[in-house]
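Single-structure report; data block below.
All protein chains but one are shown at their positions in the complex.
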Amino acid sequence: MQTETQSPSTTTSLDKQDLLEAYRQMKTIREFEERIHVEFAKGDIPGFVHLYAGEEACAVGVCTHLNRGDYIASTHRGHGHCIAKGVDVHGMMAEIYGKATGVCRGKGGSMHIADLDLGMMGANGIVGGGPPLVCGAALALKQAGGEGVAIAFVGDGGSNQGTTFESMNLAKVWNLPAIIVVEDNGYAEATSSNYTVASGSNADRARGFGLPAVRVDGHDFFAVHEAAGEAISRARTGGGPSLIECKVNRYYGHFEGDAQTYRGPDEVKKLRETRDCISNFARQTIDSGQIEPSELEAIDRGVMQLIESSVAAARQAAKPEAAELLTDVYVSY
Amino acid sequence: MQTETQSPSTTTSLDKQDLLEAYRQMKTIREFEERIHVEFAKGDIPGFVHLYAGEEACAVGVCTHLNRGDYIASTHRGHGHCIAKGVDVHGMMAEIYGKATGVCRGKGGSMHIADLDLGMMGANGIVGGGPPLVCGAALALKQAGGEGVAIAFVGDGGSNQGTTFESMNLAKVWNLPAIIVVEDNGYAEATSSNYTVASGSNADRARGFGLPAVRVDGHDFFAVHEAAGEAISRARTGGGPSLIECKVNRYYGHFEGDAQTYRGPDEVKKLRETRDCISNFARQTIDSGQIEPSELEAIDRGVMQLIESSVAAARQAAKPEAAELLTDVYVSY
Amino acid sequence: MARTITFKQAINEALDQEMGRDPTVLVMGEDVAGGQGTQGEMDAWGGVLGVTKGLHPKYGDRVMDTPISESAFVGAAIGAATAGMRPVVELMFNDFLGVCFDQIYNQAAKFKYMFGGKAQTPVVIRTICGAGMRAAAQHSQSLYAIFTHIPGLKCVVPSTPYDAKGLLIESIRDNDPVIYFEHKQLYQMEGEVPEESYTIPMGEAQIVREGGDVTIVTLGEMVHRSIQAADELAKTGVECEVIDLRTTSPLDEDSVIESVESTGRLVVVDEATPRCGMATDISALVAQKAFGSLKSPIEMVTAPHTPVPFADNLEDLYKPDANRIAAAARSVMEYQAWAPASSSS
Partner (left out) sequence: MARTITFKQAINEALDQEMGRDPTVLVMGEDVAGGQGTQGEMDAWGGVLGVTKGLHPKYGDRVMDTPISESAFVGAAIGAATAGMRPVVELMFNDFLGVCFDQIYNQAAKFKYMFGGKAQTPVVIRTICGAGMRAAAQHSQSLYAIFTHIPGLKCVVPSTPYDAKGLLIESIRDNDPVIYFEHKQLYQMEGEVPEESYTIPMGEAQIVREGGDVTIVTLGEMVHRSIQAADELAKTGVECEVIDLRTTSPLDEDSVIESVESTGRLVVVDEATPRCGMATDISALVAQKAFGSLKSPIEMVTAPHTPVPFADNLEDLYKPDANRIAAAARSVMEYQAWAPASSSS
């Protein structure tokens, strides 16, 4: 696959508070996922769980630019996007455990975490389900006349779903403030994106629809942040849709329980050592003197406490009442 | 819309018989459609009828390269593709009249004319329905190990259906002997392709998927024929899928009964005078001395007789037996 | 209310009045205006059969033509609904649900439940259904059973201009996703329709004809054929009560059950195919909840288990007509229970 990846840049509009906040969010996602990996192995977590560990720079690099009134739609691998858009970590953990205290009161689970009030339109169990919905959110924002944007995250696999192509076209035809962020983590389940993405480049495809498109290193928070900044300000000022392709990797299997025999030996080990978005972010910001190690350690402690307490609370929380089976189907019926 | 149209060329691999046959087919399609236009106005023909008049060079320019064992899938505007692939004109006319002597025994009608034995996979009432089916035919041909090709015709409107994009991608991933021919006749019903086709170019989109793609003047039989020849021989020799975008025009409304107020004044009149594929073909081949006017006149007479007799026969033919309502649902049930 | 307009005009008027009343109401679909990007007129079509004509000149960019990308624009209507709009999106023919169904039944229908109540999707999907126009197998289906099967969706199938307007306004104001079916053979039907805005509640069937002998439950165009059959039967002294369901989801179970309790006989008439359809749905409801009142087998009059044929004579045979409906009603009248049937275990 040709690498037209932009050379990472640390020159950035971010002030110190922004950097610390970005770190906190990436770290929160990472520890959230690492912990779920552990709890799932114990058998405490039901259903299909898809972990985002390794891809944190994508969600945070993009969402750092967003306001509460902006929208995002996510995928089955949605925990990172939810946290980056501000969804409550306790509520998310409880949801993944299927408890009444979950953001969806235990009725949705990992694949359906959403919080419309925060502009989080939902993780989605349907690959490619998000882009059309994001066109709609973008349309609503455009009709409202403000500067809102809506962003659809899709994977390399989802980039082959007709809904994604149709949405690129519709967003361009209607000149919507919509952005598609393709997270190409190399695999759709056990199949390589080298195999399934004809031409190998979602950026090239998007240009075919007339969308400005770039491919960036999804491990590099600053590269993602810069590309997202350009696309988002273009969208906010009436410049229409764009696509950002993030080349990245996932640290765990497609879902928990995946033996991953389709991956090369030590593939993940090497990645963690050399391309980890969080350690690279820490190194870059410390080397540049922008941040003190102690400041990051303080954040780490807070994150660990948050995750710990969220798991403890989720474990103790009650399951939904039996009556919940029949509620929330309709507003009125 | 930028015009990257190839300059038409009359230098061609076609010998005289080929040219006369191509003319005969284009003329047959034209007279078939002109006559249906007249009969429909009389109220003799039921349902939705979409006429291909004006686009003959596309169907014939492509299908001239095909053998019986090759496949094509068509659209709701399918009469031209059917005739070009060799479907019986009497059977087609009878089908359009809903008679038992129709190719589909009166059960399909204009939008569902098919003849699998001739590799004609069917007109299709679903816009974008054909490309996936053509991927399948191409797969079957590839598995069979021969040199067969399968071709999907789609309109500019159909080029925006997710199935078309997915099929381009799948054909490339599987390296199928499949070709997509986009007939951009300027409109999808009453909406311009300038509006609905983001980037304005299906050739650009196809390149985004890694498909070789060209845009040609769909009024120019020789330009279409040449582009199709390249794509088809590439496919026959294992070179995989391509896309050909034909810029063309339709002479009648979207369907019979369309008042066409969305078209410019005299738009069609000018087209008939200046861009008519059949008169241009005649002029070019006569001027170049390849063909005598008298030879074309002889073909014209034969065509008129064929159409006349097909209408007379269709009018007289019996409707399907009542029992036909319940047959042909399953092979066995 | 002396004014008479067509079914088509009633729908157009409902859209016009709601767009005028509520700026969040948007109309989108293929050629709902028509003429976008062309040399000719805008609003050239107003939808394939002209139902939305006149809205674009009046409401401008709140009436949006779309590419032929149903998944994207139906999904966009759904997404916009969750973001505060009230889109009315046109899926030209219900036969095309297959290219956008996921957005309807996995997304719109399930958001509220999956999200623990924290979502609202006030979208209306208008779509043409029904046979009779010689439009063949892919443009003539009646697929409301598929949507009725899906929890989270509401299904509206109006049979008169009056109901068309009142139910469409109700659908637009309703906060759940609604699929609104317009039978193509009804567009030219005329009827009295008040000029002012009004609503008809969901889940209220209408007794369009009273009678004590046989209950005929039906919907859409079949309502009129059922009344025709009932009028014929009346001449022979058989009085049928004809119930127009108007909405299949929610369903007015009570009206159906009460009627059968008084007549003891049920014929269900549906233009759709027979398996897992509305005819079986109503039959099962009655066999479970009004069994004690039933004096005879429940008869279903539906299309056969076949696609819709093109040839006019076959298509006419495909659709239930007054004769078949009357025959079914006669057969339930003539039924004589044998001994075993009348003894309870």
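Each chain gets a letter, A, B and C, in the order it is written, and its residues are counted from 1.
In this text, a contact is a pair of C-beta atoms (placed from the backbone, for glycine too) under 8 Å apart; a residue touches a chain by one contact, two chains touch by 3 or more.
Remember, it's a predicted structure, so these values are computed and weren't measured experimentally.
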Omitted chain touches shown chains A, B, C
Missing-chain contact among B:L116, B:A259 or B:A298 belongs to B:L116
From the listed residues C:L49, C:A234 or C:L294, report the one that touches the chain absent from this view.
-> C:L294
Touching residue (missing chain; options C:Q9, C:T160 or C:T306) | C:T306
The one residue from A:G162, A:P177, A:G218 or A:G240 touching the chain left out of view is A:G162
Residue ranges of subunit C at the interface with the undisplayed chain = 71, 95-106, 109-110, 113-114, 136-138, 145-146, 148-152, 249, 251, 264-265, 272-273, 275-281, 283-289, 291-300, 304-307, 309-310, 335-338, 340-345
Please identify, in ascending order, the residues of subunit A that touch the omitted chain?
-> 46-48, 98-100, 104, 106-109, 111-112, 124-128, 157-158, 160-163, 187-197, 259-264, 267, 319-320, 322, 324-326, 329
So which bits of subunit B touch the chain we can't see?
-> 71, 73, 102-108, 112, 114-117, 121-122, 124-126, 129, 131-137, 139-141, 143-144, 150, 162-163, 166-167, 169-170, 173-174, 327-333
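FYI, only the chains that are shown with their structure count from here on.
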Compute the distance, rounded to whole Å, between the mean C-alpha positions of subunit A and subunit C.
-> 41
What residues in subunit B touch two or more of the other chains?
-> 160-163, 195-197
Residue numbers in subunit C touching two or more further chains are 66-67, 69, 71-72
